[in-house]
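All protein chains of the complex are present and in place, except for one that has been dropped.
Here is chain A:
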Amino acid sequence: MQAQTLYEKLWSSHVVHQEADGTALIYIDRHLVHEVTSPQAFEGLKLAGRKPWRIGSIVATADHNTPTDHWDLGIQDPVSRQQVETLDANIREVGSLAYFPFKDARQGIVHVIGPENGATLPGMTVVCGDSHTSTHGAFGCLAHGIGTSEVEHVLATQCLLQKKSKTLLIKVDGQLGRGVTAKDVVLAIIGKIGTAGGTGYAMEFGGSAIRALSMEGRMTICNMAIEAGARAGLVGVDETTIEYLKDRPFSPRGEQWEQAADYWRSLHSDEGAEFDKVVELRAEDILPQVTWGTSPEMVTTVDGRVPDPAAVTDPVRREGIERALKYMGLAANTPITDIPVDQVFIGSCTNSRIEDLREAAAVAKGRTKAASVKRVLVVPGSGLVKRQAEAEGLHEVFLAAGFEWREPGCSMCLAMNADRLEPGERCASTSNRNFEGRQGAGGRTHLVSPAMAAAAAVTGHFTDVRTLA
């Protein structure tokens, strides 16, 4: 048999029907649901008198609107509360495999709770009305974000209309240096190929540096595949994947576990499989990254400088840089380490898992928040992550450093709840998007790893975490 890529294996095992022009009906195994992109879909379903095709595919949680403090007070914003209550009512009415509502012990960011509960499994197709669904591809499943019309389509038919993507392999070989993390790898990739570099592709990450990453690290990388334009990120299954999934609440057990694991071990690109495009990076060349602009591709290394638009010839790009520097309040050629921060955010579906919190705590330990930094928010990705961190005493490290230890949720990644930047405030953030206004109208976001965020918190400006022994 011809050598196949992982994407081709996943695609061909889910085609239900194909139109003459190649548009296919793809079967969906897991449907993750949250409160922001589902109400109109449930309403559409009801108006058409349709029922969900398979409620056992649905795993739901409330995450975008939920507050991260004073849970005893409930959700103060009435519009946010209504959206969360609408999800409660919809799930109560139609049913689900699992629902982790606001305040539930296992509630959290949808892209954290799926994997940690074993609801995301290799070989599945996973969708959610959320672009960061690419995260789940770390498990060797085909996972991507969809719009609300498609949420309704999946609810009603268990299928999605799709055209096959092209395949792109990002190969990172070698060994990452000390202080360099998965977040730095993915920011370096986006810096290299651009925010549209993966448009139209399913993006597989391979090479020895990717194989050496934990599942948390692989999720961080796949999470930001969409920031490079690729709807789906992928990493082939190996023993790290299988080890992670063993004994999770929804993972198979007993004989079925053995059967599943056997199949999952085949879910990787075959030796000699051909990709439409291959991009290679050396792990040793990757340094800690910091974004300076309003698009994730506007990124440089911590020892770098803010670029000078005068040196750029392409007019659309030059104007883009000028506009970004104006919005960010930065002068050309400023050394990255001279940029002070007002707030620090450690959290989001990119970097709120236990390993991320350990990395941040390792830097924060024995240090304190710089006086010039107004606030440092640490927001675990889920109730389970929070409990694990507390069992390890990480929260005490953060609190001793003057950081705030919050309840789980999306929080200041997109500021739909009360956690946000004020106009003009500058933030070192472990999230995924530095768009204008993303963390609050007029707010200025610099994307970094958890370790680099903690380093900025204790020094008051961007600092090469490798210099903090």
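Note that contacts are C-beta pairs under 8 Å (C-beta built on N, C-alpha and C of every residue); 3 or more make two chains touch, one makes a residue touch a chain; residues count from 1.
Keep in mind that, in the parts below, contacts and distances are computed from a predicted model.
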* From the names "Sn-glycerol-3-phosphate ABC transporter ATP-binding protein UgpC", "Glutamyl-tRNA(Gln) amidotransferase subunit A", "3-isopropylmalate dehydratase small subunit" or "Spermidine/putrescine transport system permease protein", which one matches the UniProt record for the unseen chain? -> "3-isopropylmalate dehydratase small subunit"
* Asked: Which residue, A:Lys46, A:His70, A:Arg92 or A:Lys163, contacts the hidden chain when the whole complex is considered?
  -> A:Lys163
* Listed residues A:Gly137, A:Gly191, A:Gly206 or A:Gly229, member touching the removed chain -> A:Gly229
* Structure fact -> Across A:Glu150, A:Glu204, A:Asp342 or A:Glu425, the one contacting the chain not displayed is A:Glu150
* Structure fact -> Across A:Lys103, A:Arg305 or A:Arg323, the one contacting the chain not displayed is A:Arg323
* Selected from A:Gly95, A:Gly200, A:Gly329 or A:Gly393 as touching the chain missing from the view -> A:Gly200
* Missing-chain contacts mapped onto chain A -> 16-17, 19-21, 23, 25, 27, 29, 36-37, 39-40, 43-44, 48, 50, 53-54, 56, 64-65, 77, 79-80, 82-83, 86, 121, 123-124, 129-131, 133, 144-150, 152-153, 156-159, 161, 163, 195-196, 199-200, 226, 229-231, 252, 256-257, 259-260, 263, 295, 316-317, 319-320, 323, 414-416, 423, 433, 435-438, 441-442
